[in-house]
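Each chain you see keeps its place in the complex, though not every chain is here.
To keep things simple, chains are lettered A and B as they appear, and every chain counts its residues starting from 1.
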Amino acid sequence: MRPSGRTPDQMREVSITRHFTKHAEGSVLVAFGDTQVICTASVEDRVPPFLKGKGQGWVTAEYGMLPRSTNTRMARESSRGKQSGRTLEIQRLIGRSLRAVIDLQALGERTITLDCDVIQADGGTRTASISGAYVALCDAIGNLRSSGKLATDPVHGQLASVSVGIYRGTPVLDLDYAEDSQAETDMNVVMNDAGAFIEVQGTAEGHAFHLQELNAMLALADSGIRQIMAVQQATLDN
Amino acid sequence: MRPSGRTPDQMREVSITRHFTKHAEGSVLVAFGDTQVICTASVEDRVPPFLKGKGQGWVTAEYGMLPRSTNTRMARESSRGKQSGRTLEIQRLIGRSLRAVIDLQALGERTITLDCDVIQADGGTRTASISGAYVALCDAIGNLRSSGKLATDPVHGQLASVSVGIYRGTPVLDLDYAEDSQAETDMNVVMNDAGAFIEVQGTAEGHAFHLQELNAMLALADSGIRQIMAVQQATLDN
């Protein structure tokens, strides 16, 4: 039995609220159950030094958690003077994933930065961030297109992400914190709308996992990601 | 005429939403018009080194802005590796102000940290932070009292804060960003419910201000702070 009473293949309620704050070119609040993340997309007319003069753009991400988004207060990273390895790992994952569905040549010499800031954490903050950032990215691109700055749409695929894992011997979908902290295996999956994988990151926490367990988890992920994509699509169509 | 169409002595709409996130002992979303700040109060059963063994508690604050809370994206302070002078100045102000209405002996050997994170900025983020943090602090204290950890209430006064300034020659209350960026004088005032001053910080931006201008601004601040205190009280009574 899952702590939340969900069935093994049951997602938490997913919601994505567009136009959550007013300044960013794209801004959403994404919720996977009690996990809530503000994702903003900021467009700047410049590229990082390593891309200067190459006629292409860049998409990158930064991730943060409010100090009391978690059960016990965490030290503020700006005050500690550096970002943790976990933070850097997550923001690299978000940026890399989003770059997989965008044509950087078509974007032109612009940078879009996705800021994913967790205001309440209950497991799955990185998968919620990726799923919400996709919508914020689409809104930012939409702004560029409606203002005539982009002739073609550089987004060539839809993308979402979910976590799966093995909890008390059973493969489960979309782990909340109660499960995540006790899961034997934890896996984050990013897929596109063609059903192909963009990222698969599986870690044995308690015991090593076998191929059939891996495949069972991937099947759950596929199902969850389709549901998230439906929410993304409904939100964007709204 | 003010850019917002407000009269000189008119506050923006102030709202304070309690229990905004679920983990913190106190958590509010405070809005002064379009300025929105999440204020959480976190209670920890330890004190900073300089207070160890002195039988008293501590109240402190940290302040941050989401990178795209502002009109153009700001670099993330955790990524830059340090907090700006402005950030440090504001968080020192918030902490100092709140310590003025709490009896640290009565609090016992505990630290309450007020985290004020701006999710949308439109002027007055520090005054909104102080005003919201007061409510979060009261909720954290309420939790300690209802759980029997505190026999007496260490909060011995109510406190709120507002900005005033001189905009195009006229003293005005509660400046938004459009006014703030062009004001000749900008002043942040923190007062208690006895009508006395806890902090007065006035800065001539364009031209130096005279005593009667100072007094006119302080009268506006007094009026605004009474209105904010009414919202605080209504929220806490709810």
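Going forward, contacts are C-beta pairs under 8 Å (C-beta built on N, C-alpha and C of every residue); 3 or more make two chains touch, one makes a residue touch a chain.
The structure presented is a predicted model; accordingly, all values stated were derived computationally and were not measured.
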| With 2 copies placed here, how many are in the full complex? | 6
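We take it that only the chains that are shown with their structure count from here on.
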| Rounded to the nearest whole Å, what is the centre-to-centre distance of chain A and chain B, using the mean of the C-alpha atoms as each centre? | 33
| query | If you look only at chain A, which of its residues touch chain B in the complex? | reply | 21-24, 27, 34, 36, 38, 40, 42, 44, 62, 64, 66-71, 73, 76-83, 87, 113, 115, 117, 119-121
